[in-house]
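A single protein chain has been omitted from the complex, and every remaining protein chain is retained in its original position.
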Amino acid sequence: MHTVGHFINGQHVNDPNARTQPVFDPALGVATRQVALASTATVQSAIAAAEAAFPAWRETPPSKRARIMFRFKQLLEERAEQLCALITAEHGKVLSDALGELQRGIENVEFACYAPELLKGEHSKNVGPAIDSWSEFQPLGVVAGITPFNFPAMVPLWMWPLAVVCGNTFVLKPSEKTPSSTLFLVELAKEAGLPDGVLNIVNGDKEAVDALIDSPVVQAISFVGSTPIAESIYTRGCATGKRVQALGGAKNHAVVMPDADLDNAVSALMGAAYGSCGERCMAIPVVVAVGDAVGDALAERLAAALKQMKVGPGTEPGNDMGPLVTPAHFEKVKGYVDAGVAEGATLVVDGRQTRIASAPEGFFLGGCLFDHVKPGMTIYRDEIFGPVLSIVRVGSLDEAMALIDAHEYGNGTCLFTRDGEAARYFTDRIKVGMVGVNVPLPVPVSFHSFGGWKRSLFGDLSAYGPDGVRFYTRRKTITQRWPSSGVREKAVFTFPSNQ
Amino acid sequence: MHTVGHFINGQHVNDPNARTQPVFDPALGVATRQVALASTATVQSAIAAAEAAFPAWRETPPSKRARIMFRFKQLLEERAEQLCALITAEHGKVLSDALGELQRGIENVEFACYAPELLKGEHSKNVGPAIDSWSEFQPLGVVAGITPFNFPAMVPLWMWPLAVVCGNTFVLKPSEKTPSSTLFLVELAKEAGLPDGVLNIVNGDKEAVDALIDSPVVQAISFVGSTPIAESIYTRGCATGKRVQALGGAKNHAVVMPDADLDNAVSALMGAAYGSCGERCMAIPVVVAVGDAVGDALAERLAAALKQMKVGPGTEPGNDMGPLVTPAHFEKVKGYVDAGVAEGATLVVDGRQTRIASAPEGFFLGGCLFDHVKPGMTIYRDEIFGPVLSIVRVGSLDEAMALIDAHEYGNGTCLFTRDGEAARYFTDRIKVGMVGVNVPLPVPVSFHSFGGWKRSLFGDLSAYGPDGVRFYTRRKTITQRWPSSGVREKAVFTFPSNQ
Amino acid sequence: MHTVGHFINGQHVNDPNARTQPVFDPALGVATRQVALASTATVQSAIAAAEAAFPAWRETPPSKRARIMFRFKQLLEERAEQLCALITAEHGKVLSDALGELQRGIENVEFACYAPELLKGEHSKNVGPAIDSWSEFQPLGVVAGITPFNFPAMVPLWMWPLAVVCGNTFVLKPSEKTPSSTLFLVELAKEAGLPDGVLNIVNGDKEAVDALIDSPVVQAISFVGSTPIAESIYTRGCATGKRVQALGGAKNHAVVMPDADLDNAVSALMGAAYGSCGERCMAIPVVVAVGDAVGDALAERLAAALKQMKVGPGTEPGNDMGPLVTPAHFEKVKGYVDAGVAEGATLVVDGRQTRIASAPEGFFLGGCLFDHVKPGMTIYRDEIFGPVLSIVRVGSLDEAMALIDAHEYGNGTCLFTRDGEAARYFTDRIKVGMVGVNVPLPVPVSFHSFGGWKRSLFGDLSAYGPDGVRFYTRRKTITQRWPSSGVREKAVFTFPSNQ
Partner (left out) sequence: MHTVGHFINGQHVNDPNARTQPVFDPALGVATRQVALASTATVQSAIAAAEAAFPAWRETPPSKRARIMFRFKQLLEERAEQLCALITAEHGKVLSDALGELQRGIENVEFACYAPELLKGEHSKNVGPAIDSWSEFQPLGVVAGITPFNFPAMVPLWMWPLAVVCGNTFVLKPSEKTPSSTLFLVELAKEAGLPDGVLNIVNGDKEAVDALIDSPVVQAISFVGSTPIAESIYTRGCATGKRVQALGGAKNHAVVMPDADLDNAVSALMGAAYGSCGERCMAIPVVVAVGDAVGDALAERLAAALKQMKVGPGTEPGNDMGPLVTPAHFEKVKGYVDAGVAEGATLVVDGRQTRIASAPEGFFLGGCLFDHVKPGMTIYRDEIFGPVLSIVRVGSLDEAMALIDAHEYGNGTCLFTRDGEAARYFTDRIKVGMVGVNVPLPVPVSFHSFGGWKRSLFGDLSAYGPDGVRFYTRRKTITQRWPSSGVREKAVFTFPSNQ
């Protein structure tokens, strides 16, 4: 069985003695590869490679760094099929969805190409008499990224392209569940001309994560994963003086108003709830119906739509939804559906009996739809990360908003309406970082930034986009005057001001 | 003896049962007031007042919030004399220096007046077909500031004016050594029209600080003080999910090159080393002479200049330097001078015997000058915060830079030269956040941001200026489309991209 | 009779031999002052004063220039009553409206206070190896403004405060119909600390305008007035190498959709059509009703509202609308009403017989309302600049938009609706520079920029706000490297690129 290893200083690295872990093909339901789990020493060698590559990379003009990203984008487009096949083989999502993921990732590479524009500082002439001042945004040094299984191409592409065009060098620890596509990305980056050591991958588990956090060389960590881990990494990383941005869980609500275009909303909700099996931090697992008429209509139309949804292996054309990622995750999600029934929610559509003839061992769970879900229930409170959509009914927009604001998470949300005032009222006040109006997955485009509120993000700065640039650079402010020949100036003991 | 109390919800608050602490007039050498030390309950009442004031203040248009800052600036200018008298009476700095401090603080108020410009978000049309997206920078809610004794007017003005024009409400805990001028500022803010509860002051010690950190209502903390406290507040604050910026200590080096205008450099160094008795985080306590010729000349000319420097009460016109802030601090600084002698540095000028006839009990220490100071010595390593300047001699600019980069702190630094290339080389590479070229105290002006590197600042974002705006606001990104009447759209299960 | 003169180099200037012109009090219906009309020589002396003041003013740090604007704002607020009395005495608008005008002007002064932020250039490190580049926005030198009668305080305040904080010196030629309030502003600017010569006023007519255009010293002209003059000044000014922005006429349409809040729309339209007697370039003289039901309702409710509108001297509290500005303008507007009747429009409300008992000689015209107006009619095509509102009826939003886009002017427009999609469709496509959604007078706030499209503005850059800064400054781009000692570099004959 093939072992997926590390990529350090431009070379594939494999330690035959390393611990390993199986990697599944979730449609087949069997482990098809294994992944090496880096030791502390392996992580340290990756950090050392990044540290060694930093001085020369720092001096490379931003426009030259960006040019490598131009070539990298081209390679990603040329090898998209190969890359998406790797994503689907380990994650399970349908190929068209893998392509959507990749395209979003490519958009982040495009943004990284803007580096010369993004790194401009502010220049002020005459802040005092003949004194000028300007800011520079300098790279931090070695930075690290830790990324989740659900977007093995996209989330790494949120991080390292931007970090490296800013002049940093990078150590990436991707998810051990889906390592192959991420590794392939890095091979392409080398092919695009990225110097050895600028980008390194270590596969691994907690030992690798700890080695990154504990390293005094690592200046910053970007993390995407679950909230408990995000919080832990944030707290520990901050305590070691690193800058950390740690993105955690979500429970995104869509609110459907009585004036909404219901067919449109149902179509949007189907994709947002069940696409990628709900394994997205921007998925919509809760729809809040304003009024029972809306609730009844949604229940009926979503149930009808679920009957049309095609579940099966991601590699088969025409399927809408593939399997869950691992057997453990399959059991966990199924357990939530059981709990929902036990807690009294109405299970309108039950996907638990779904069997796929062409893939009988796969981790397939059909789409599930609950109605009359209440805030106290487990299926409402927890992030399920599976194909389970809950309808909650409320009497007014204010009530819907109170519900959302009371939830632990504040990642994304969406309002379906035709009314300008409702949209403004909702987007202004809701305590959520990414808000859609008739857009079910309001993932900001690559030239804006991604960030939730409340316990969905720990840190000051959002991911990618303009905030990403700030996160991966350190401000330096220079104040300069030149002496006039022959002019003697007397000492100034008072605090200088530009009065 | 007058007790300086708190200011909560627009009212002076005094608890007769509260613990108190003496406040000295350092020129007189006696306690002239005492300051109340807030209990946890008092701090909580201030936080509650700020929380209650938030909703209405958040809705107030930024231009109206800014207009209050316009009026506040005007009041600060009209009452400058009264305010500076309070600064000098408790801190000891000479009145002209207090005025310099105030002027810098007013500049921060001016920057706060730019709020409508500063709060602009980015708007993108057609991020996808007929889909628009924009960012908003929304206030955080209740934020807190904790400020040091050395700039009782300026450092608070770095924080709360910007925080409140961004729509936040504020609780300020100023230094218990110099409370009166800070309190006076807040009275002026009320007079300028700031609604009750938007800005609150609690005087206090560790109990008050802990109450701020422990409050789940407080969303963010800005701190300026020593590095150990800064680090502790940063770590604890982050662990409670707050955003924190914590500015700590400094040991700023000035480098003098052989081509520098020496008279200019000496004048600049005198002010930077001895102004405000060295009690500034941007003071220059170390001058690095490149070459012995420069070292000899500096020692000679600085010694000569010290003879001309007038030490005495801050209230007497013509004095250059006043007393240290407290008897304890006086003893601490004097101890450092003793240690320097003991460790083998050459004490060129000894200020320890300075006695002021008109103020015999004041905490006066004359300016001290050491030569041949070595990196291992205590007076080199520690932040003394007193009128003690050390000359270190090196052989080259690279050697000077290695010295600076090896130090724990990275707040400010300065190069004296006429050479364009030396300036560019130094400013580019030195690991310090604020860099001067022939500017001894490169404190960024109010429309840039203040922030050190290394252990001088904990957090991603610098203080005041553009970074301050980002610190005091939370990004929200909205993505919006409107349905076309009668158009049915089919479900999209793949991840949406703008391809 | 008092003669309003010029203000040159900090002094009032009057030439007893100059030509003069009467200035009316339109409520009294008599000339109460006369205004001097500057000769070419007088204009040249003002230009010379501005030229002489430029070098020192250019060197003054932007923060110091801005501080004068802070003081100026304060004086404007303190003397508001006196200033508004002058506006009403010469223009006729009601005092509360004069105060609204002044407040908008003060907002432009506030924006000018942001100068240090606004003048920041862009700084790029390493555009090539060890090569840095940055932009500076330098002042132009002497610039001129030519302003109309309808906003004698606001429109001058759009121009010169921003021009002077950018480092320019200024010659202003205000309207000869309303000179006194403008002159008073300039006295206040001197009182605020503006150095002599930085701002100069010449009153005058075409001779003065020609002298400004013909001067090789004047670098730029900002003009606001009618389209024929705007076009002429633009063409002539450009031909002499000046930069020119020339704002001309308007015919702003409001579109009312069937779903609009009609009472709200009617209230908004009353103010927008009749406020300041319609003498505003952002007034709404045309309302486009989508559907006859809307048209009928508007005709009825507007007619009812007109009966409640109080017409009379601007100095009498409670009046909604004052007189027209001059007898000539009164006759012109009345002639348009006659023409509308003759051309077959339905005159729903006829204001031609309005007589004011307390001011029988004033130039009062009551509010007029036409229905069933057609595009071919004179009252539709021409800018009337009087209290005449025309209802045009169409069958759809697209039809309304076609009408607007076919008109010569493209200054402002507004849509009344509740529908998000209608608003997005309208604002995206309409060929108008300033667009309101349920905002009848979408005058951009001072921190945005004012500019129409089509024949409403000649020039690339809009007035005030960010565009104003660009108009009043000239970009300079510096590219800098420093030679490395001892390094010999060989000649490069090929075109340099940062590859």
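For reference, chains read A, B and C in written order, and residue numbers begin at 1 within each chain.
Here, contacts are C-beta pairs under 8 Å (C-beta built on N, C-alpha and C of every residue); 3 or more make two chains touch, one makes a residue touch a chain.
For clarity, every value in this text was computed on a predicted model and none was experimentally measured.
Visitor: Pick out which of A:G5, A:P26, A:G100 or A:P116 touches the chain that's been left out of the picture.
Guide: A:P116
Visitor: Pick out which of B:R79, B:K120 or B:H372 touches the chain that's been left out of the picture.
Guide: B:K120
Visitor: Just name the one of C:N264, C:T346 or C:S396 that touches the chain not displayed here.
Guide: C:N264
Visitor: Which residue among C:K64, C:K332, C:H372 or C:R418 touches the omitted chain?
Guide: The single option touching the absent chain is C:R418.
Visitor: Looking beyond the chains shown, say which of A:G121, A:G141 or A:P483 touches the absent one.
Guide: A:P483
Visitor: Using the touch rule from the top, list residues of chain B that touch the missing partner.
Guide: On the chain B side, contact with the omitted chain comes from 59-64, 116, 119-129, 134-136, 138, 417-421, 423, 437, 498-499.
Visitor: For the chain that got dropped from the picture, name the residues of chain A it touches.
Guide: Within chain A, the residues touching the omitted chain are 63, 66-67, 70, 73-74, 107, 110-111, 113-114, 116-118, 120, 125, 130, 132, 419-421, 424-425, 428, 445-447, 480, 482-485.
Visitor: In the complete complex, the non-displayed chain touches which residues of chain C?
Guide: Here the touching residues of chain C are 94, 96-97, 99-101, 103-104, 107, 122, 124, 127-128, 131, 133, 135-136, 154, 231, 234-235, 238-239, 241, 243, 260-261, 263-264, 266-268, 270-271, 274-276, 280, 305, 309, 320-321, 418, 423, 427-428, 432-439, 441-445, 447-451, 453, 455, 458-462, 466-467, 470-471, 474-483, 485, 487-499.
Operating definition for what follows: only the chains that are shown with their structure count from here on.
Visitor: Rounded to the nearest whole Å, what is the centre-to-centre distance of chain B and chain C, using the mean of the C-alpha atoms as each centre?
Guide: About 43 Å separates the centre of chain B from that of chain C.
Visitor: Counting only residues that touch at least two other chains, what does the list for chain B look like?
Guide: Each of 107, 428, 445, 447, 480, 482-483, 485 in chain B touches at least two other chains.
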